[in-house]
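Let's look at chain A:
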Amino acid sequence: MQSSKFAPWDDPDAKPLIRFKNVTKRFGEFTAIDNLTLDIYEREFFALLGPSGCGKTTMMRMLAGFESPTEGVIELAGQDIAPVPPNKRAVNMMFQSYALFPHLSVWDNIAFGLRRDSMPKRDVEDRVEEMLRLVRLEKFAKRKPHQISGGQRQRVALARSLAKAPKLLLLDEPLGALDKKLRQDTQFELMDIQEKTGTTFVIVTHDQEEAMTVASRVAVMDQGQLMQVSTPDRIYETPNSVYVADFIGDVNIIQGRATQDGEETYRIDWAEGQKPLTAKSSNVFSAGQTCHLAIRPEKVAITAERPEDAANAVQGRVHDIAYLGNLSTYHVELSNGTIIKAQTSNTRRISRRTFTWEDTVWLSWTATAGVLLAN
Partner candidate 1 sequence: MRRFFLIAIPYAWLTVLFLVPFAIVFKISLSDYAVSIPPYVPQFDWAEGIMAFIRELDFENFIFLTEDDLYWKAYLSSLKIAVTATFLTLCVGYPIAYGMARAPEEWRPTLMMLVILPFWTSFLIRVYAWMGILSNEGYLNQILLWTGIINEPLTILNTNTAVYIGIVYTYLPFMILPVYSALDRLDGSLIEAAEDLGCSRAQAFWLVTIPLSRPGIIAGCFLVFIPTLGEFVIPSLLGGSGTLMIGKVLWEEFFSNRDWPVASAVAVILLLILVIPIVLFQRNQQKQAEAEQ
Partner candidate 2 sequence: MSRLSWFNTVSLTLGFAFLYIPMVILIVYSFNESKLVTVWAGFSTKWYGELMRNDAFLSAAWVTVKVAVLSSTFATILGTMGAYVLVRGGRFRGRTLFSGMIYAPLVMPEVITGLSLLLLFIGIGIERGVMTIVLAHTTFAMCYVSVVVSSRLVTFDRSLEEAALDLGCSPAEAFRLVTLPIIAPAVISGWLLAFTLSLDDLVIASFTSGPSATTLPIKIFSAVRLGVSPEINALSTIMIGIVTVGVISASLISKQALVRQKRDEQAAARVQ
């Protein structure tokens, strides 16, 4: 029976396509990947997300076969892939620079990998035509890479790496070279193609919005380690650390001391002369333990009067307003100097905005709005 929701990572019987087992990779003194264990399942769209130098590209190059792990084992469909050279792996890669062969036409670029497999000529032709249709480039088959636009080059690179129908497709910052508008369109196209072909995609990116949009699961990396591996919504709503909360989207972090105050409820003393805050959390804190309350700005309400029923409310002065078109972010300075961000939708015209600079306002949020984190 097929479950309605695609979530093999929650199924204990599911066999992963890729398995990193305690993989460490060192370059001389530098440890790029530090004892990392990870499963990726078939038909997943998996994103490796992190700042540059976090080791995400090294992970990808180990999968492609351009690097080999210093310690640990990488399995593809249950087989250790360490002894398999890159040209013998059922894994293809789409390079950040696209790496299109400049001396070959679009057609020949896509056919390149198929010809290496000594596929019959007719089959090569059929497959190339199919790929050209998939990326909607039939008209450009005869062109050379420098004769087409950046977005088209990106699609040729995708078609070329998909042509051999790999078990696994690696995408290294696939949209990095495109401008913002084109990037957004292409993200949906990528998801479409992934769904159509049923190929497992592993994408490397430093753009959190991109990772959240395209991926079924996201792995947030830092300094060669996995910080959190989960679905985009869980990463956003319930980050497991201040690092992840801070890396993904905008967030207010309030540091304080937790005291249990009822079932899964804590009182947080966070500043002299300020009323304690209340937050619900399934994480357990001992009395007086340092904690961090992470609240997304859009979960903070901004009002002129003190709201009656709010679990948490603080008063402050509007310090700055960032107008983003559809949204406005208010930077509100509290009496102790802390700045808290609150975001509201601009449903009204800007000239009729309720608050302006130096206004005294109330910020409020519920007990479940934030996440209470130990570190």
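Quick notes on this structure:
As a convention for this text, contacts are C-beta pairs under 8 Å (C-beta built on N, C-alpha and C of every residue); 3 or more make two chains touch, one makes a residue touch a chain; residues count from 1.
Criterion applied: all candidates are chains of the complex that A comes from, given by their letters.
Keep in mind it's a predicted model, so treat the numbers as computed, not measured.
With chain A as reference and 1 or 2 as options, the touching candidate in the complex turns out to be 2. Chain contact summary for the complex, chain A toward candidate 2: residues 64-66, 85-88, 91-93, 95-97, 99, 101-103, 112-113, 116-117, 144, 146-152, 160-161, 164.
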